[in-house]
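Partial view: only certain chains, each at its native spot in the assembly.
The chains carry the letters A, B and C, assigned in the order they are written, with residues numbered from 1 in each.
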Amino acid sequence: MIEYAEAGPEVRAVFDDIMATRQTDWINNFWKALAHDPPTLQRTWGSVKQIMAPGALDPLTKEMVYLAVSASNQCPYCIASHTAAARKAGMSDAMFAELMAVVGMANETNRLASGYQVEIDGRFRPI
Amino acid sequence: MIEYAEAGPEVRAVFDDIMATRQTDWINNFWKALAHDPPTLQRTWGSVKQIMAPGALDPLTKEMVYLAVSASNQCPYCIASHTAAARKAGMSDAMFAELMAVVGMANETNRLASGYQVEIDGRFRPI
Amino acid sequence: MIEYAEAGPEVRAVFDDIMATRQTDWINNFWKALAHDPPTLQRTWGSVKQIMAPGALDPLTKEMVYLAVSASNQCPYCIASHTAAARKAGMSDAMFAELMAVVGMANETNRLASGYQVEIDGRFRPI
């Protein structure tokens, strides 16, 4: 882990932007780990910042999708961090419960579809 | 595939409920395949109907989460069918594009977090 | 694909053993593809032959487990080939239907367990 105090100027610049963008005063371990590789730190933060900004989808929806994928992939760190992020963005207990229900069901039917070797309906195919 | 015309009464009852709930006049292949096993057909449809109903999350958000998980799992049938369902529920081109960007990014950072063996921050742990 | 007629002696020896062991007169594409790399062909067939032989688990159970994993991983080739193999080993329509139901449910609860960050019960931990 690279702490702010021991970081060089290019890492500090990213840490500063993370804190400013997220309106927080601390950096979570993910970024401290990536700080061992400044190009990956810069590129990853730049991509996350661009992708998670408000757009056609609001930040809460984006955070819930991020959490849904992380739960589906069973990444413990990502589940913990994006549960916190989604909570901060406004995810209620009821929203979390429904989100997990959809994630679980999608994982179930994904395997039923593949196991039954279901052919894609003509109506679903891209034109 | 079990077509409506050849289905027994318990399968027809599920097919009728699918068409009524979705306000459509056709059944997609997934359900025709599950119709080979009426208990699984009934249970799966019952679960999907309950989970995808409007609640703390709106149907469009739920469909996009379903698509996000299916794209992450790389299930071709599920991607095709839930892209269609999300479109029907109101997903625009811009929403689809942002959704895929989040799915891609989540899959990337999930592996960076695991590969760098990032420890979960104390603040993220459930109390 | 390496066909029998064009295969060298070490590949033919494996092909012969596959046909003898499985009491069949043809080789499926998987082995014809691996034949491009004789060491992998020999090692993979040797492992499959050892693992799938009757033991504490009978061949039908083993084939159903193989299919369950392949369906969970969504490998189209493996689903098709191991559905055929399990059918040949005695899997009925009802067994297939129950197998898929378990695979689907396991994939659902795997994500609920991770998404809810459920801690392993003390009773479940290895001593």
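Throughout what follows, a contact is a pair of C-beta atoms (placed from the backbone, for glycine too) under 8 Å apart; a residue touches a chain by one contact, two chains touch by 3 or more.
What you see is a predicted model, and the numbers here were worked out from it, not measured in a lab.
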| item | value |
| --- | --- |
| Complete complex - number of sequence copies, 3 represented | 6 |
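Everything that follows uses one rule, which is that only the chains that are shown with their structure count from here on.
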| item | value |
| --- | --- |
| Interface composition of copies subunit A and subunit C: same or different, split at half | same |
| Where subunit A and subunit B are represented by their mean Cα positions, the distance between them in whole Å | 19 |
| Centre distance in Å when subunit B and subunit C are each reduced to the mean of their C-alpha atoms | 27 |
| Subunit A-subunit C separation of Cα centroids, rounded to whole Å | 34 |
| Sites on subunit C at which at least two other chains make contact | 74, 100, 104, 117 |
| Subunit C-facing residues of subunit B, complex | 36-37, 39-40, 43-44, 73-75, 126 |
| Interface residues, subunit C side, partner subunit B - complex | 74, 93, 97, 100-101, 104, 117 |
| Subunit C residues touching subunit A - in the complex, by the definition given at the top | 67, 71-72, 74, 76, 79-80, 83, 99-100, 103-105, 107-112, 114-117 |
